[in-house]
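Of the protein chains in this complex, one is absent; all others appear in place.
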Amino acid sequence: MALLKVEGLKKYYYSGLFKKEIHRAVDGISFEIGRGKTLGLVGKSGCGKSTLGRTVLRLLEPTAGRVLFDGQDISGFKGSALKNLGTKMQIIFQNPESCLNPRMKVYDAIAEPLRLHRLCERDEERGRIQELIEAVSLSEELLFRYPGELSGGQLQRVAIARVLGMKPEFIVADEPTSMLDPLVQAQVLSLLKKLQTEYGISFLFISHDMQVVEWMSDEIAFMEEGKIVGFR
Amino acid sequence: MTEVIEKTEITEKAYLAEKRLNFGEFGKNRLAVSGLLLIAFLCILALFAPRIAPHDPLAQRLDSGLLFPSTEYPFGTDELGRCIFSRVIYGTRISLGIGLLVVAATSVAGTSLGLLSGYRGGLLDEVIMRVVDIVMAFPNIILALVIAGLLGPGFSSVVLALAFTQWPAYARLVRGQVLSLRKRAFVEAARALRPSSFYIMRKHILPNCMEPVIVLGTLEIAHVIIFASALSFLGLGIQAPDPEWGSMLKAGIPFLRTVSHLTFFPGLMIIFTVFAFNFAGDGLRDSLGQPADQEVLAR
Partner (left out) sequence: MSSPLLSIEDLNISFKTSKGIVKANQGISLEVREEEILGLIGETGCGKTTLGKAILRLLSGKATLEGKIVYRGTDLLTLPEKEMRRFRGKEIGIMLQNPSACLNPVLSAGSQIAEIYRYHEGMGKKEAEKKAGKMLELVGISSSRGCEYPHQFSGGMLQRVMVAIGLALRPGLLIADEPTRGLDTDTKLQISELIAGLVRKENSSMLLITHDLEIAGRLADRIAVMYAGEIVEIGKVAEILSNPKHPYTLDLLHSLPGKGFRTVSGQPPSLVSPPSGCRYHPRCSFRLEACSQVHPALMGFEGERLTRCFLSEKGRINETAAQPFLNAQSALKCEEE
């Protein structure tokens, strides 16, 4: 059974007085992602692919449609069930420079989800973070720096380590490498692939770069103006 | 957060390194530094007033009224024979006290309302912002006069009147910051962890909008001190015999032609204090948002 099943998902924005204009950012999209698989999502900028990623995670409330995660409809989740979902479904963002709180040290940024969800005892925290930054091959000395002192590639690794701490089953990667230089892009992409095989994570990999998506994905969906126009 | 402090590995140096108020830039601004020194001086005056002042500021000696400055009375005496030097020094306590109290109260209240308004949005946002508009639509001093008039003169009514007129500035400022922060990826990333909205506001939004609030607060202290003096001058603030600069000015007016030191020294103190906070505040504002190594970041 698929880990994630999306059925007829819609996200509309209404603008103008009296709901005159409807912008159909996501317009009835359905797909499935199996465990440990990657679905690549390709489309031009402004086609609604980022909105789709956020709606799947319920960071945006869908206008209509269902998202089944592990067989359960997450659209009705509230309170602790929703909070619990936070550890299982995660997201990595495009712009590494804004994806970490500039006022939080790298250590705290990685520790935040662990603390928030009480994923480990206080005395185990240090060791757990050590494991995490080793998993994304960052050096320990960066732990007590602020995000402003790190390069784009390093920041993206920290963002990955932070998400990885929750042992998520599904990650939306929203153009994680489009702002990175080619050498760094290659590093981050192969890191994601390595982690996928190690931890069995499923990805929804959003990008506008066909070659990157081809390299990352098991299946590719093409998106245009809120709709999926084809799979491959 | 306590766990942050518990971690011994965190060095203080690194914490200071990322303060976005750029203190290096601030240090280069001579006016700002002198303002800061003047503020420090005023704070010392206020804290150690009983030690520094040669006389009891309230003690009247009718036989030595309206004396010109001398070694015993450096700023002379008023019509009731009270030492003006001592009264001016004690006046620092009242003025700084009002300034700090009002700014502390308004910044906390305004910031919290701005946070709620910006982060929650919707009806709550509408209500808070309309109230802000209404309060801001009235000229501050008139509103303060009305409130102080209604509450009757005294320290607490000055504080309340000024606090009521000043909070909207913070609410607006913070709301604007929150609206732009809310779209940043790190706030979205935090939301993906599904904590309470209170947590996100406290951990992720509030720390990132504090600097402008600090700058505004510093500039507002100067405002508040002038307002408080004005209220006292108009007889709606601190009442005699308490040594407030504004009320001292008022008491000196009848003697302005003959013995000007009654009004000169309190007036001078008001000017100094206001300059000090304005310079420091301007310096802080200029140093804000200027990364130390802009060129390097832009590369």
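For reference, chains read A and B in written order, and residue numbers begin at 1 within each chain.
The criterion applied here is as follows: a contact is a pair of C-beta atoms (placed from the backbone, for glycine too) under 8 Å apart; a residue touches a chain by one contact, two chains touch by 3 or more.
In this text, all values refer to a predicted model and were calculated from it rather than measured experimentally.
Within the full complex, the residue among A:Met104, A:Leu189, A:Leu204 or A:Met223 touching the omitted chain is A:Leu189.
Residue A:Asp209 is the one among A:Glu7, A:Glu32 or A:Asp209 that touches the chain missing from this view.
Against the chain not shown here, subunit A presents residues 44-46, 137, 151-154, 178-179, 181-187, 189-190, 208-212, 214-215.
The criterion applied here is as follows: only the chains that are shown with their structure count from here on.
Averaged Cα coordinates give subunit A a centre that lies 44 Å from the centre of subunit B. Taken together, the subunit A residues at the contact with subunit B in this complex read 54, 57, 59, 82-83, 85-86, 89-91, 93-95, 98-105, 107-108, 112-113, 115-117, 122, 143-146, 148-149, 159, 162, 166.
Only residues 3-4, 7, 9-11, 14, 17-18, 20, 184-186, 188-195, 199, 203-204, 207-208, 291 of subunit B touch subunit A when the two sit together in their complex.
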